[in-house]
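Of the protein chains in this complex, all but one are displayed in their positions.
The first chain written gets the first letter, and so on, giving A, B and C; residue counts start at 1 in each chain.
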Amino acid sequence: MLSFLSDYTEGAHPKVLQKLNELNMISLPGYGEDEYCLEAKNKIKKFCGRDDLQVQFLTGGTQTNLIAISTMLKRYEAVVAADTAHINVHEAGAIEYSGHKVLTLPSKNGKVSGQALEEYMERFYADDTHEHMCFPGMLYISHPTELGTLYTKAELKKLSEVCRKYDMPLYMDGARLGYGLVSPESDLSIKDIVELCDVFYIGGTKVGALCGEALVFTKNNMPRGFVTMTKQQGAMLAKGRLVGMQFDALFTDNLYLDISRHAIKCAMELKEGFLQKGYTLYIDSPTNQQFVILNPEQLERLSKIASFSVWEKIDRGHIAVRFVTSWATSEEDLHELISKL
Amino acid sequence: MLSFLSDYTEGAHPKVLQKLNELNMISLPGYGEDEYCLEAKNKIKKFCGRDDLQVQFLTGGTQTNLIAISTMLKRYEAVVAADTAHINVHEAGAIEYSGHKVLTLPSKNGKVSGQALEEYMERFYADDTHEHMCFPGMLYISHPTELGTLYTKAELKKLSEVCRKYDMPLYMDGARLGYGLVSPESDLSIKDIVELCDVFYIGGTKVGALCGEALVFTKNNMPRGFVTMTKQQGAMLAKGRLVGMQFDALFTDNLYLDISRHAIKCAMELKEGFLQKGYTLYIDSPTNQQFVILNPEQLERLSKIASFSVWEKIDRGHIAVRFVTSWATSEEDLHELISKL
Amino acid sequence: MLSFLSDYTEGAHPKVLQKLNELNMISLPGYGEDEYCLEAKNKIKKFCGRDDLQVQFLTGGTQTNLIAISTMLKRYEAVVAADTAHINVHEAGAIEYSGHKVLTLPSKNGKVSGQALEEYMERFYADDTHEHMCFPGMLYISHPTELGTLYTKAELKKLSEVCRKYDMPLYMDGARLGYGLVSPESDLSIKDIVELCDVFYIGGTKVGALCGEALVFTKNNMPRGFVTMTKQQGAMLAKGRLVGMQFDALFTDNLYLDISRHAIKCAMELKEGFLQKGYTLYIDSPTNQQFVILNPEQLERLSKIASFSVWEKIDRGHIAVRFVTSWATSEEDLHELISKL
Partner (left out) sequence: MLSFLSDYTEGAHPKVLQKLNELNMISLPGYGEDEYCLEAKNKIKKFCGRDDLQVQFLTGGTQTNLIAISTMLKRYEAVVAADTAHINVHEAGAIEYSGHKVLTLPSKNGKVSGQALEEYMERFYADDTHEHMCFPGMLYISHPTELGTLYTKAELKKLSEVCRKYDMPLYMDGARLGYGLVSPESDLSIKDIVELCDVFYIGGTKVGALCGEALVFTKNNMPRGFVTMTKQQGAMLAKGRLVGMQFDALFTDNLYLDISRHAIKCAMELKEGFLQKGYTLYIDSPTNQQFVILNPEQLERLSKIASFSVWEKIDRGHIAVRFVTSWATSEEDLHELISKL
């Protein structure tokens, strides 16, 4: 079975695992206070082009969203997000369980617009009864989005401007950030993201690590008590080295971007393959998640040779499905799949 | 520097890491639904001598305590624990952050007695105003305790009886369970624990894994919605395989007990070494944490050759310290330390 | 200034206040365990036509919604509601602060349909990933709705059927229940509500009391620990008599329905007045909240003689406003307003 189900179906990139093997028996302090965590943070800062960032390692995506949002919001504030946002749909109400509402904006292809946000904010503060409502206190976006799409630099700039106008942090969920950064259609650099976002995370789990995400605060704005709150949430690993060493490997010799490029190259070939065979795209995605529309016969046939996920039943004759490439996608598998489309 | 600081200062036992290496490129479903998680759960059930257990993998100790307690308590209930319990002191208020009070009982050497619990329960229900108080809804104990001590079978039986009388689950924090099971002074088998506790966890992080704990429900009493609540807490790994494969290795060919035995053998030698050199024990611990009393001169001298932790300043001339052995303790280090005591 | 701003702008109905005066110096036990609370509960049960109801008094509407919802939902469940529901918009995120998501359905005139609910539930359980989402665990409706509209018996029956199919309690926010029960357009009796809802509340604050709501559990389904949870939420009055005595008065000699009828009579006259003067209704409301569309000139002119609230700016030339009648509306004021429309 050819594996196109997701970007978390294999273990770690071999160089990441190699680092864990090499350093396995070294005795180190716990809770992320070891030298490899420090080294990895320094490499991430260098990658981001800034010395003054605050970097914290966490274990998974939902956990990172939960901690970033719940530690930055004030108690009476809510996070604003696209209605399709992962935190609104597929994280089991983690944000609400932490006490905060997710205020949703209509989205297009997984993205919210600066204009929609601005109108929302104006309407909110113009409402006489707004003290009886949750205050919008943060903007959440994902990049790439849940639908594989990317914000342009102009779009992110506009969102950032509105956020600053209302003194509201802009948070980017970068579970698949690597795949976005190297997309040929992206005009957003990591330096732009550092400048325009107040906090974002660099995803490891979906880009070559066994687990781990690097949360980056860009404005010296890491909340006081952050470490304690991480512990309080059950999110602090005793062996913090596990994540630190993996990020150390990912940010050595450009590994993070190199493996992202491989996945994007595969994804673009796959998209081209679908188009050449006459399939219709559900969304024209520039990243490693490719969405196409199948008819029932195609669905049945392709299900026998590859694993992928059904995204949405459009109507009786059309089903949107998702194929995902990753650092682990082999060219052999890719070519076999394309040949059998 | 000889490493006796803790049992989480090295990576994973080589056989555990080997399993991760071997299976690294296999493509598997996420979220713990892969065959290795299933296999590991089956091995744990066999180890426990029961087919009908419910096993769930989590990442760390505080997280496991938090999830076990917060998913089993009703909203108006509190967890009862020793005043020295980890959940009461060193978990950053995680239980309270989940909305529940920790009701403390006086403890002796880290343990609570069935009699103290029974008296507490009787007093609670005899109080006319108890509806204005948190209901005791669960008992938390650690085994080995934070002070390295162990409950006897008779002690656990008594606690279990009181818990059943009041229809209150008995939960055992087994962060270091392996070290307790193989202690020469223990008369508690894993089968006893399965019978007498309603839920407990088998610690991986401190017994040879990079991360991971196995939470075991013994009475078909896993709360409804458990998986969703795990996700809600940010505690579900996308690559659930990471924990599953490690427990698979730990419960193959008796590895879990074998490495625990090694640590206990080292700890007993170390204790004997201290005693022979005339040191006074702070607590006579039968497990891998050894507590001795040093004077300032000894503290300074030993600090130069080994890492260990200062537990408590007793008075100007006496300091209690903790030395910890583990699966990773080398005999060379141990003998060097003993020779230099 | 003629007062049509809301139904909570005056104190208590004179007979309610009289009861507080008469019984003021009687010494009674606290926390709602006095004989007047008991008597009031019995009168409410009689009013509902059932002996086996569980009635609890609380102080205000948001508090009652919060307690009803947060004590009945399981931790991994969310409450389903109309997008226009008070709990979703104007209660400052109280439900989310208690840890639960509000899942919204599109609404029409403030109401959700059984069909929309059923489709939602079917889609939810058909989704393979639904364990990663909040489970819909309760339905919230308001009756009358925030827009003054009423559910028909057939509509409520359908909602109730879907709820039962999915074993999900149906909760009715009856902040203005009295005004709904006596509306000439209502075909829903209190007995229907008792039968079809699992829990509802009879609003006091907006129907003649200084404060107080009566929460009614209809299926012997009051959550265990309810009194403790009420205390835990800071919602238990030491002088429970304050609410008990008021409900005792409201449910003596049909006062609750009589004063509701007065408000509805006034509202219908007012609506007729608007229509005769050629105004357009924003919504054709059968209860004590009347919504009409004004132009800027009308808005300015009427603002000088009466207090009412601006509901929504429709466009440059049209503003929707709300006039509210209550038990306290005087016929003189009403006629003066109508004459000046």
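Here, a residue touches a chain if its C-beta (ideal position, glycine included) is under 8 Å from a C-beta of that chain, and two chains touch if they have at least 3 such contacts.
Quantities reported herein were computed from a predicted structural model and do not represent experimental measurements.
Undergrad: Considering the complete complex, identify which of A:135, A:247 or A:291 is in touch with the unshown chain.
TA: Checking each option in A:135, A:247 or A:291, the one touching the absent chain turns out to be A:135.
Undergrad: For the full complex, which residue in C:45, C:101 or C:241 touches the chain that was left out?
TA: C:241
Undergrad: Of the residues B:28, B:44 or B:92, which one touches the chain left out of the display?
TA: Reading the full complex, the residue touching the unseen chain is B:92.
Undergrad: Suppose we count only contacts with the excluded chain; which residues of chain A make the list?
TA: 31, 70-71, 74-77, 99, 131-135, 224-225, 227-229, 231-232
Undergrad: Residue-wise, where is chain C in contact with the chain that is not depicted?
TA: Counting over the whole complex, chain C touches the hidden chain at residues 1, 3, 5-6, 8-12, 14, 17, 20-21, 23-30, 59-67, 91-94, 97, 205-206, 210-211, 228-229, 231-239, 241-242, 307, 328.
Undergrad: Touching the hidden chain in the full complex, which residues of chain B are there? Just list them.
TA: 75-76, 78, 89-93, 96-102, 129, 131-134
We take it that only the chains that are shown with their structure count from here on.
Undergrad: Counting residue numbers used by both copies over all numbers at the interface, does the chain B-chain C contact come out same (over half shared) or different (under half)?
TA: same
Undergrad: By CA centroids, point me to the most central chain in this structure.
TA: A
Undergrad: Measuring from the mean C-alpha position of chain A to the mean C-alpha position of chain C, what distance in angstrom results?
TA: Computed from C-alpha means, the inter-chain centre distance equals 42 Å.
Undergrad: Can you work out the whole-Å distance between the CA centroids of chain A and chain B?
TA: That gives a centre separation of 34 Å.
Undergrad: Indicate the whole-number Å distance between the mean C-alpha point of chain B and the mean C-alpha point of chain C.
TA: Roughly 50 Å, centre to centre.
Undergrad: At least two other chains touched by the same residue of chain B: list those residues.
TA: Residues 228-229, 231-232 of chain B touch two or more partner chains.
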